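Only one protein chain is missing; all other protein chains are in place.
Right, subunit A next:
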């Protein structure tokens, strides 16, 4: 290959898997087989199906852990494995191949670890649903697809898993498909994701057209040879895919609607794992993104904008799951900010992603526990004072709350503050712009999450009349809550020490970046971000400690806009949905009347013409005989002419 000399100083190479690591495919196979069994056996698996689902993910976690530990002794700390030729046509070769390295490894642990706890929780949460077995089939299918996404060793495998998780997400959002809102939300999620998927697909086409490959190592080693414009287009298309999957601007609208799915789904797919796939994609492709400064600026802008959009809308929502959903949008904005900043911030974004996986899953499951005790009520204006009734949920949710607002010593402090600090390390005024956005986002996060926490667990009771004694959830639900709560407390500290180091040195995550000094000293950034967090939290606490009105109140321009998702849904409807529907109707009309009308008109014309021709049919045998003779003579003459070669 001729472009090798222009590649970055360090070429990317992966060792071939052997020994224990050669069985890494089991990670995908186990949950896939489990899902297949549950789908095929149908009702026969009703009694034990959910336990099979839990066991499959548990086994995957244990395997993942042993693979992760198995990486330690290896050079490059990465292995790849080709299972079979997926596509081999002409110059195009796509392996059905897997790659296990620290980046994939931490995702595997997050997906199977948090996934296992949420599966366990769902056994109880879905106990009264007659389709629980099916739920676990879809849940396992999701785990398999998500693991394929992070384990693939080329972009086509990633795409394979990428659309696979989209399918699982669709199935689970619209799990209660008889609810029109759930069916619509599932479809919306799939469609908006497909917009991003189209971008990702075209990015893959560009890789093949320019570099002749879709394998990670070959693409990364070839990036240096590509022109700046090509890298920019390639990166923007990848970003489009990432934005679709991760609910980032302008494709964020589907994520809050996805809360129509059962709460364990919101916790696992729409908070902890799938929606962070966009961050994975950018981190995995860090060599592409680091190669173009404009591209990084776009990623940073998308991240900063989305983190503010999510935080502003989060302040105005009253549905507990939607507040959490918008906070997910906002927190992933922080991760995009991180991966956009590049350099050491890649690893920081991954650390925040892991910490977020714990505390957000924790809070979603906590919300599910609250709904479980409150007859599926989701309106936080109808909660209040639950700390006395649901002690475990209260304490664990509290840990999640302190973690997300970034309070020392909870995990969010260790994972978010470094991203804010890194934003202040950009050049010139952009440091103030993006650093400022990150700090403002932190203040808003503290405010709306405190509002959520206080309105749910403290202050006066504002329950609907049918609720008398809210109860704490059974142990199968509270044990995962406790474990995730401990994770919210401790994970960040653990992660902030060893993992970034490991990711940076071994996954090649952002090494050769120019380093700028921050525009503020580091202690000032710490004080600033902690200060606005406390300010936001105190404000939230005092505004809502006495509860709130239980019906919508008139509000100013900003609050009204926030309640309406900053009019993003209205824009989608006006720009895409309505013109789209009009277009299809117009085309149906055109096709029936225009194109088909033309054809039928032609036929009618022929019919009319033959009506006139019919008058030639006189009924006299002698005139027919003459016609036949003339025709026969013509045919023979033509044949002879051809035979004699006159026409040839």
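The definition used in the following text is that contacts are C-beta pairs under 8 Å (C-beta built on N, C-alpha and C of every residue); 3 or more make two chains touch, one makes a residue touch a chain; residues count from 1.
Assume contacts and distances are computed from a predicted model.
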item: Chain not displayed: protein name in its UniProt record ("Dipeptide transport system permease protein", "Hydrogenase", "Acyl carrier protein" or "NADH-quinone oxidoreductase subunit M"); value: "NADH-quinone oxidoreductase subunit M"
item: Per the touch definition above, residue among A:208, A:389 or A:432 touching the missing chain; value: A:208
item: Among A:88, A:127 or A:604, the residue in touch with the chain that has been omitted; value: A:88
item: Contact with the hidden chain (one of A:96, A:424 or A:448); value: A:96
item: Residue in contact with the excluded chain [from A:101, A:124 or A:197]; value: A:197
item: Residue touching the undisplayed chain, where the options are A:160, A:408, A:432 or A:541; value: A:160
item: Subunit A residues touching the omitted chain (full complex); value: 3, 42, 84-92, 96, 156, 159-160, 163-164, 167, 170, 174, 177-180, 183-184, 186-187, 190-191, 194-195, 197-198, 201-202, 204-206, 208-213, 222, 225-227, 229-230, 233-234, 580, 583-585, 587-588, 591, 595-596, 599, 603, 642, 647-648
